[in-house]
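Just one protein chain is left out here, and the rest sit where they should.
Moving on to chain A:
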């Protein structure tokens, strides 16, 4: 439609018209591409001669490798969690709706607008060593030590990220589910198909584009997540963004921070490319991505 509108515009001034894009592009170049190019330059030796020595030094360091490993493990687990949880919750909201299911869906959707560290802070009150769960368990069973102790480990981060990013899977899923013909499910079940079989043979194939698109978005967001990791603040859960922060702000080691930032940016840009390719492959509408 947009292309048709372009064709309708008189062809006499196309060259002049395209200059309108220059001002926002210049702003973007000055505030985004120029700073980004400087961290690449800094990582490659800065004002001195071009060198790859910073890269080889950082990339072989224990802390970087641990950080990369943690980032990948946490992002993969959290994304898997988001896909499973998002699929189950959307399934219930769309196909076994209860009274108030719509408002629940809306409540979950508002989580997209809330800061990610809210959940982490809440987890301190719920699962922390003096939190709701531990105190209740101690009262009930008389433990000496807090029995639930996972929050300040990577499991705490994974659980928090799963909670925060599940809405990003549910949004496209619910959009897709609303397009599935209910009659198809009713026919299938009147022919004797069990719910699990209907899910496997009708719902899952239809939901696949949304699941893949939502999942890859989650992967991108969890790789870049910072607030949750910072708030959990566990010593042995250091991800790449956290490492950049501690190198630059706590140790004033900008060169190392820049090297890690280059790796982190490259990682997330490749994930972003994957995401765009997936959306292009499935088509934006079918994936339910807005």
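As a working rule, a contact is a pair of C-beta atoms (placed from the backbone, for glycine too) under 8 Å apart; a residue touches a chain by one contact, two chains touch by 3 or more; residues count from 1.
Definition applied: contacts and distances are computed from a predicted model.
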{"item": "Listed names \"Septum site-determining protein MinD\", \"Polysulfide reductase NrfD\", \"Spermidine/putrescine import ATP-binding protein PotA\" or \"Phosphonate ABC transporter permease\", matching UniProt entry of the absent chain", "value": "\"Phosphonate ABC transporter permease\""}
{"item": "Among A:31, A:52, A:187 or A:204, the residue in touch with the chain that has been omitted", "value": "A:31"}
{"item": "Omitted-chain contact residue, chosen from A:130, A:187 or A:204", "value": "A:130"}
{"item": "Sites on chain A contacted by the missing partner chain, in the whole complex", "value": "1-6, 8-9, 14, 17-18, 20-21, 23-25, 27-28, 31-32, 34-36, 38-39, 42, 85, 88-89, 91-92, 95-96, 98, 104, 107-108, 110-111, 113-119, 121-126, 130, 132, 135-136, 139, 163, 166, 182, 185-186, 189, 195, 198-199, 220, 223-224, 226-227, 230-231, 233, 240-241, 244-245, 248-249, 254, 257-258, 261, 264-265, 268-269, 271-272, 276, 290"}
